[in-house]
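== chain A ==
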Amino acid sequence: MAQIQISNIRKDFGDFTAVKESSFTIEDGEFFMLLGPSGCGKTTTLRMIAGLELPTSGEIYLDGEEISQKPPSQRDIAFVFQMFALYPHMNVRKNLSYPLISQGMPRAQVKAKIDEVAGILGIEDILNRPVGGLSGGDRQRVALGRAIVRDPKAFMMDEPLGALDAEFREHMAEELRALHDRMGATTVYVTHDQLEAMQMGDKIVVMNNSVVEQFGTPQEIYDKPATMFVADFIGSPSMNFLPFEGQVAPGEKSIDLSGFSSEVPELREGAAGNLIFGVRPENIQLNDTSAYRASVLATEYLGTTQIVTLDSPNGELKARIDADQVATVGEKVGLSFNADTVTVFDEASGRALRSSLNEGVLNNG
Partner candidate 1 sequence: MSSFSVTEPSKRIKWFAGTMVILYALITMIPLAWIMMTGFKTPPDSISYPPKVIFEPSLEGYVNLFTTRTRIAPDDLAALPPPETWYDEIVRDRNMVIAGPSKFGERFVNSVIIGFGSTFLSIFLGTLAAYAFSRFKIPLADDLLFFILSTRMMPPIAVAIPIFLMYRNLGLSDTHLGMILLYTAVNISLAVWLLKGFIDEIPREYEEAALIDGYTRFQAFYKVVLPQAATGIASTAIFCLIFAWNEYAFAVLLTSATAQTAPPFIPTIIGVGGLDWPAVAAGATIFLLPVMIFTILLRKHLLRGITFGAVRK
Partner candidate 2 sequence: MKHLKLATVSALTLSAASFGSAASAEDLTLCWAAWDPANALVELSKEFEAESGHTMNFEFIPWPNFADRMLNELNSGGKLCDLLIGDSQWIGGGAENGHYVKLNDFFDSAGISMDDFAPATVYAYSTWPKGTPNYYALPAMGDANGWFYRKDWFTDPEIMAAFKDATGRELGEPKTQKEMLEIAQFFQGREIDGKTVYGASIFTERGSEGITMGVTSALYPWGFKYENTPGSYDMEGAVNSPEAVEALEFYKEFYKTATPPGYTNSYMGESLDAFKSGQVAMAMNWFAFFPGLYADPNTGGDKIDFFVNPPQNQAGSTLGGQGISVVSYSDKQDAALEYIKWFANPEVQAKWWSVGGYSAHNSVLQDPGFKDSAPFAGDFLEAMDAVQDFWQEPAYAELLLAMQKRIHDYVVADQGTAQEALDKLIEDWTEVFEDEGKL
């Protein structure tokens, strides 16, 4: 098992830069998510780790060994492709044995190994079937099996659930995570689905426009977003951004939001100009005593909670409140914010201002 360290890696395709200098570390045994919208460079990063692309510059360390210019065959990394990439002209058994025979394993051992892996994945009964007729889930299992069978140092997975339908996806996600927990192998997993990332990942790297926006545990990324992009991309509904104009200084614990003084985690840096007050919907309460007033535009009932859309002096925002709380459309209500969860952003750079909330996270980013 292995630790993977990515250091200042960059990839250019001609004039187009797919990945700008990026660094992060994947610890041994981690289930590591590469998250971002399509075209953000996450797949290219994954392919560079696997050796399917060679980086333009930067290093990749696998267990301390620099491998960035090595062909995939010398990296001991398995890869699960989005379209599964099963060999269409072979049956399941041949697909599974392909990597083993490639590395010259004796036949008997191959057979034993395949039986073992088939047992793990529950695909013993389809071993002799051609892959053409398999269901999506079975193909997924075979693709996984082909990766597992080699006992590689690490697994790379490129949206492996992307080709499955929604219902089955959740099931496979659980299965995958359970498998990982059992095997404990380092796994790098690319997805554009933030829920999947939050649900499965030990750690997440969020990428956008070829750069790493943030890198951390799901909680850190959710609660302490480093950039407005991350704050917006993660969570549904996403974080409310209330723009305001003003000046803040290090050490300040409140800001002025359209004349309403709202507490924030103690700021560690100052800024001036167009700023953003970022707060997640569930950290907003309807509070008649609050002087910050907004009118209810709409409500959306979600069972235990409801989403209320409000028109505030700083623009529209959404609050997630208990379902049994009354919010009538057209009514004016007072709002209060959980001060210690608020993040202040500099609108121009999109960056979060350092504060007592996020200083630990931002420092290691």
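On the choice of candidates, all candidates are chains of the complex that A comes from, given by their letters.
As a working rule, a residue touches a chain if its C-beta (ideal position, glycine included) is under 8 Å from a C-beta of that chain, and two chains touch if they have at least 3 such contacts; residues count from 1.
All values reported here derive from a predicted model rather than from experimental measurement.
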Chain A is shown by itself; which of 1 or 2 touches it in the complex?
1
Interface residues, chain A side, partner candidate 1 - complex
12-14, 47, 51-54, 56, 71-72
